[in-house]
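All remarks here apply to the structure that follows.
Here the complex is missing a single protein chain, while all its other protein chains stay put.
On to chain A.
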Amino acid sequence: MADNRQNTNLSIRTPRARVRGLGPSGHGAEHWWLQRLTAAANAPLMLAFVVIVALMAGRPYPEAVALMGHPAAALILILAVISVTLHMRLGMQVIIEDYVHDKGLRIAALFANNFYAVVVAVACLYAILRVGLARLA
């Protein structure tokens, strides 16, 4: 596909708009980009997450703690939590913007979306760090 964005003869974008690189809404490109970036990170991280969950399943508590406390498992889980919560916050934001038409409701839903993503992220990270660091003491 030909990229005509740099050519002012073929593109109607102004030089200033071209330099800012943000499109007509003033934002959006970074949302799209971060969605794809986290998607690329999620694929290997979540496959590893599935393996970790499968290994944890049915184990007695001390073994489960030891497995989760392993640096490799903890690192993979921390990376997965960061990438996934960023990704799901962006995805839900698009769904809200598409389907919630009432302005007040939409703002409330967007607030709730941000709070939910942060609460999930912080709860998971706290738990992973607590399990991972507890054995050092």
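By definition in this document, a contact is a pair of C-beta atoms (placed from the backbone, for glycine too) under 8 Å apart; a residue touches a chain by one contact, two chains touch by 3 or more; residues count from 1.
Basically, contacts and distances are computed from a predicted model.
*Asks:* Consult the UniProt record of the chain that does not appear here and report its protein name from "Transmembrane protein", "Sugar ABC transporter permease", "Succinate dehydrogenase cytochrome b556 subunit" or "Phosphonate C-P lyase system protein PhnG".
*Replies:* "Succinate dehydrogenase cytochrome b556 subunit"
*Asks:* Quickly run down the residues of chain A that touch the omitted chain.
*Replies:* 1, 36, 39-40, 42-43, 46-47, 50, 53-54, 57-58, 61, 64-65, 68, 77, 84-85, 88, 91-92, 95, 119-120, 123-124, 126-128, 130-131
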